[in-house]
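Apart from one protein chain that is not included, each protein chain of the complex appears where it belongs.
Going in written order, the chains are labelled A, B and C, and every chain counts its residues from 1.
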Amino acid sequence: MAMVQLSDFEAYAKKYLPKIAWDFFAAGADDCSTRDENILAYKRIHFRPRMLRDVSVMDIRTKLLGTEISFPLGIAPTGFHQLAWPDGEKSTARAARALNTCYITSTYSTCTLEEISAAAPGGLRWFQLYIHRNRAVSQQLVQRAEALGFQGLVLTADLPYTGKRRDDVRNGFCLPPHIRLKNLEGAFEVCKMNPLDPSVTWNDIYWLKSLTRLPIIIKGILTKEDAELAVRHGVQGIIVSNHGGRQLDGAPATIDALVEVVEAVHGRVEVYLDGGIRKGSDILKALALGAKCVFIGRPALWGLAYKGEEGLQEVLRILQDEFRLSMALAGCASVSEIGQHLVQFSKL
Amino acid sequence: MAMVQLSDFEAYAKKYLPKIAWDFFAAGADDCSTRDENILAYKRIHFRPRMLRDVSVMDIRTKLLGTEISFPLGIAPTGFHQLAWPDGEKSTARAARALNTCYITSTYSTCTLEEISAAAPGGLRWFQLYIHRNRAVSQQLVQRAEALGFQGLVLTADLPYTGKRRDDVRNGFCLPPHIRLKNLEGAFEVCKMNPLDPSVTWNDIYWLKSLTRLPIIIKGILTKEDAELAVRHGVQGIIVSNHGGRQLDGAPATIDALVEVVEAVHGRVEVYLDGGIRKGSDILKALALGAKCVFIGRPALWGLAYKGEEGLQEVLRILQDEFRLSMALAGCASVSEIGQHLVQFSKL
Amino acid sequence: MAMVQLSDFEAYAKKYLPKIAWDFFAAGADDCSTRDENILAYKRIHFRPRMLRDVSVMDIRTKLLGTEISFPLGIAPTGFHQLAWPDGEKSTARAARALNTCYITSTYSTCTLEEISAAAPGGLRWFQLYIHRNRAVSQQLVQRAEALGFQGLVLTADLPYTGKRRDDVRNGFCLPPHIRLKNLEGAFEVCKMNPLDPSVTWNDIYWLKSLTRLPIIIKGILTKEDAELAVRHGVQGIIVSNHGGRQLDGAPATIDALVEVVEAVHGRVEVYLDGGIRKGSDILKALALGAKCVFIGRPALWGLAYKGEEGLQEVLRILQDEFRLSMALAGCASVSEIGQHLVQFSKL
Partner (left out) sequence: MAMVQLSDFEAYAKKYLPKIAWDFFAAGADDCSTRDENILAYKRIHFRPRMLRDVSVMDIRTKLLGTEISFPLGIAPTGFHQLAWPDGEKSTARAARALNTCYITSTYSTCTLEEISAAAPGGLRWFQLYIHRNRAVSQQLVQRAEALGFQGLVLTADLPYTGKRRDDVRNGFCLPPHIRLKNLEGAFEVCKMNPLDPSVTWNDIYWLKSLTRLPIIIKGILTKEDAELAVRHGVQGIIVSNHGGRQLDGAPATIDALVEVVEAVHGRVEVYLDGGIRKGSDILKALALGAKCVFIGRPALWGLAYKGEEGLQEVLRILQDEFRLSMALAGCASVSEIGQHLVQFSKL
């Protein structure tokens, strides 16, 4: 079977993963409206492509907080990669490094940060943090990540509690015994209670800053008000995200929310986006609306499920090729030529 | 089978209730457009969730005309509960009391008001009234309800005649012999003629006030003009309702009509809503748009059909949990923090 | 099988009519977009129903150019009723008279005007005219109609040529030998050439006026410009119509076009509508938007196909009952209380 488009990997993963793992990765909250809107919203954005521009030499590189990546797409934090592939996050790290892009490693990794670092030395990685009730757990994680060379700290802001994912409730989702949250060994039992701290507020950004010199990126922002607060509290980046539609069902599609966040931020910090990226032209739309970079969640897992590191590399390469082609067909030879003039929201 | 979401109860009821009963409960008028719009309209409202607020202690209580209930959802008046469960309205009353919420008991109950009161002493109940051609029947009902401790009188305004529910016409819907409208014994024969008085006008509010000291809540208002009239005639509450889409097909979804009613009322009386509530985030949307509380009709019947009092408690608990979670994920720790800033109507 | 709603008659007709006849009646032009839009457009109009008005005594009568009819619905001109029922237009005339409403008799009737008049003496009838190349044919028809007591002359303006109805082309639609256009006997051969005059212009209204003292109603107007021209040329009524979607596919739904026509006419002449009326509340919407009366085409044929005069009476009675109920549920006790305040166009 030829792997031509991302849904080929999705179909593969759905077919070969255990149902409980597939359901967990695919899950959205409640009716899955937001999960599905993330994808549909792109269809309501049309291009205004420009013709007869010299696109013989294409430059699709960009920079994340000053570090160059090969194209404006990275890997969003998702948990439990060993559910998709035995080598888990080690494969993810290798694939990201091979394509020279950024991998945001989840607190809920099934390999240790040390294993991940060793698997792909020199790769650009950010560490995603959930703040635990036991703050010492979080402090130790942050400091381990910094010491291991992670270059950014991504604070997830939209999970004070876990969203209601109906299939997971029905399945009684729980990690199988051989897969463990290795970075949290002994810290808590994942299926038994919520170890995350729902009392976290903006002031905790200051606490994080006291722990580390890493730049802080906040993930899960959907409104201009919170974007303004993020800037004021000194974050270096914002990821517009609704957690893949897994938290508050009814939250807007991220590409729709991006517009108000970008306007509020007004260039003071970098703005990224995750959710619903399924082809190269989606990346182009997000960049046209002001995102500096986008991140993929589920498609990375499908790539892992297909062939581990190699499968994920295929996914990334397809997106890279499609993005380059979309740029050229829209008349942009480099990322710097992408702007809002390139898109319009459909009246429908 | 795990009961995870309200549609699980719906599927159960559809499977196990006699067809004629299911059809009666499910019926909408004409093409059922309004019935279905009640649900669809929620999908066009998006949240603007706020992050990093302390939601470790959640307070989801509210007050109905000064009386505290455990969360802003009560049970709308629906008739013939014995069609769903042998104990009928007695089970409904017990479940409502167990969850500490309000049960609006219908004129068309299949248990007497006395039986219902005895089944759940101390529960918060309002009495729903249809005004009969024979005013003495209505007067007696109001005074019995007041004497039994009902704390509000809900006047249904949208049923001068019964809407055309096609399946009921086809089925020749009629109560089976063992089920009776016990509160109206002898007063009329339900299948033979329309005993309700289609000449009722706003002036009859004054007549009701002469009968009782109970606060009067008017149910079935959909326009700002009628909302203004309701306030001027001295009601204490308004339920925005289209009778579950069972009366005038083509009436707007209640969540859409809520906006103009809330604006017209401008805080002078409490505004509630029924119709289309199927998950916790629907409650949150209605509150964000100005409802003080919402009520469920069909989902309560599904709960009864599943396991009587216990089944209805399950339904209520699911909604309570989902509402609490939605609030937290939207960044609200108490009902008082919910406001219009939390939602936006989709452009689509 | 109970006949509860108009689509019950439709299903019957589809099942029992010869395919070629069903196809002819059902046909729309090209993709049938306009035919289908006629119906769908009603779903985008919502009511703003008013409560607590005395609707104990309902008056649904109205007047067509001064003549009272039992409710604001008449029978639109359609051809070839013998394809639906052996007695053809005689049955139609009887049913219309029984319900005390207006029957617009088509030039393409399969009974003579004399037979129709004799079948239902005293019934209110208008005569629909196509202007033929041979003007003598048309003149004779108009004068026969006037002499027979027809009370209005309906000029169809939207058929200079016949629209492309694909199924009729495929079927090679032609009348069976035993059915004839009796009013045009010898005048032309219907399947062989187009006998209608595509050179007709507004000036021909003056010619018609020279032939008859009957009021002239023009059928097929969809724009404010033509509405203005119609008034200036002295017609007494306008039927907003797109010929049931059988002529120009892509023409607007009649309920949508009604708004601009009513605004342009500004009460100077009566405005009617046909197309898409399928339930009583559709009539109410059309009246709220300014129509004085509506007409049904295909549903009348379904009624005929079901049981001739009796079947059509059933169709008319269902619409009458539904219209009365809709009015009551919207808070209107008489037709004079219906107004634009009663409806709003959905934002969707």
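Convention: contacts are C-beta pairs under 8 Å (C-beta built on N, C-alpha and C of every residue); 3 or more make two chains touch, one makes a residue touch a chain.
Nothing here was measured: the structure is a model prediction, and the numbers come from that model.
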item: Visible contact partners (per top-of-document touch definition) of the missing chain; value: A, C
item: Option touching the unshown chain, where C:Pro77, C:Gly152 or C:Pro252 are the choices; value: C:Pro252
item: Sites on chain A contacted by the missing partner chain, in the whole complex; value: 2, 4-5, 42-43, 45-56, 279, 281, 285, 321-322, 325-326, 328-330, 341, 344, 348
item: Chain C residues that touch the omitted chain in the full complex; value: 30-31, 33, 44, 157-158, 160-161, 163-164, 166, 169-170, 197-202, 204, 218, 220-223, 225-226, 229, 247-252, 348
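In this section, only the chains that are shown with their structure count from here on.
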item: Chain contact graph, described as a line, ring, star, complete graph or other shape; value: line
item: Copy-to-copy rotation for chain B and chain C - C-alpha atoms, rounded to a multiple of 5°; value: 90
item: Interface numbering overlap (same over half, different under half) for chain A and chain B; value: different
item: Length of the line joining the C-alpha centres of chain A and chain C, rounded to whole Å; value: 60
item: Chain centre separation (chain A, chain B; CA means) in Å; value: 42
item: Shared interface positions of chain C, touching two or more other chains; value: none
